[in-house]
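Notes for the one structure printed next.
Up next, subunit A:
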Amino acid sequence: MLLEVSGITTGYGPTIVNRGVSLTLGAGEVATILGPNGAGKSTLLRTIAGLVKPRAGTVRFGGSDATGQPPDVMAKRGVVLVPEGRRIFGDMTVEENLRLGAYARRDSAAVDADVTLMENFFPILATKRRDKGGSLSGGQQQMLAIARGLMARPRVLLLDEPSLGLSPLLVKEIQAIILSIGERFGASVLLVEQNAGLALSVATRGYLMQTGQIVTSGPIEELRDMSLMRELYLGGAAVAS
Partner candidate 1 sequence: DDTGNTVKIGVVAAESGSFVSAGHTLPAGVSLAVKEINDAGGVKVGDKTYKIELVKRDDRTDIGTAVAATQELVRDVGVKAIFGSESHDFTLAMTKITQPAKVLHFAGNSTLDTILTDASVAPGGADHYLFQTEPREFQRSGSTARGVLSLLQPMVDHPIKKSVIIAGNDATGQFLSSYYIKALKAEGQEVPDIIFYPPDTTDFSPILTRAKSLNPDVVHFWYNGDSTLTALPQAVELGVAPSYFLFGVDPGIWKERSLSADVPVAMSCVPVCWGESSNPKAKAYFQSYFAAGAPKGVTSSVSLLYYDYVHVLAEAWTKAGSFDPDKVVDALMTLHHKGVVSDDLSFNAHHQVTHATEVCAAKPGGDITCSMQQPPADAPM
Partner candidate 2 sequence: MGTLEISGLRKQFGGVVALAGVDLTIEEGEILGVVGPNGSGKTTLFNVITGVHKPTAGRVTWRGADITGLAAHAISRIGIGHTFQQAMAFPGLSVFENVQIASEHCRHARNEAYPWPSPDALLSFVGLQDLRREIAGIMPFGNLRLLGLALALASRPTMLLLDEPAAGLNDKETAKLVDLVKQLPGHGISVCVIDHDMNLMQRLCRRLVVLDFGSKIADGPTAEVLNDPKVLEVYLGGAL
């Protein structure tokens, strides 16, 4: 397994957020974590990326221990988080944002090529290359955040609600991009999504998280039809796909 999380417990101050969470992610795989608001999905991703120190449990990456490593080390090793809420560098230009994504890389020629690649994925980024990140529309910022994450050429990409604020057209494109990440970038994806349609259509495996714990997991087809899933997550409505 490329990424193995076992028994992770996290919290902020006196509150415990995750309790003994375990999950795995294979090479080239796309897995998704689903769960209601406040379940602790983002916290788990932040823990894997090194932003939150776990109180218990271990994170293993590529066969070696990576528990509690700082985020820059994780990024250098290839674990990259596209954080919730975009976190664009608003005072810096779009291109600077992109290049920052590749900060840990040393192959500057390939970085240039990747900037072009991202601009092909999201043509608006080319148009706005010299504009400040902060002046972008919400959806444009989301594209930039995803592109910035890809610029690192990660081995594991942690995506926290990537479809947030994107137009239906772009959600479809994102869907395609996620599906191609495995072969194009040789990376695995751990996806947290509220747009169940998107999550269920790209992932092969899913975890259902509730109040900080994994309550169910399994192949996506099984998960899709579970009643708990419907109850917790979909509010009984039909899944749009």
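Note that in this section a contact is a pair of C-beta atoms (placed from the backbone, for glycine too) under 8 Å apart; a residue touches a chain by one contact, two chains touch by 3 or more; residues count from 1.
Regarding selection, all candidates are chains of the complex that A comes from, given by their letters.
Here the structure is a predicted model, which is why all the values come from computation and not from measurement.
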Pick from 1 or 2, the complex member that touches subunit A: 2
Contacting residues of subunit A [partner candidate 2, same complex]: 12, 15, 34, 36-39, 42, 84-85, 124, 131, 135-140, 142-143, 161, 164-173, 194, 196, 232-237, 239-240
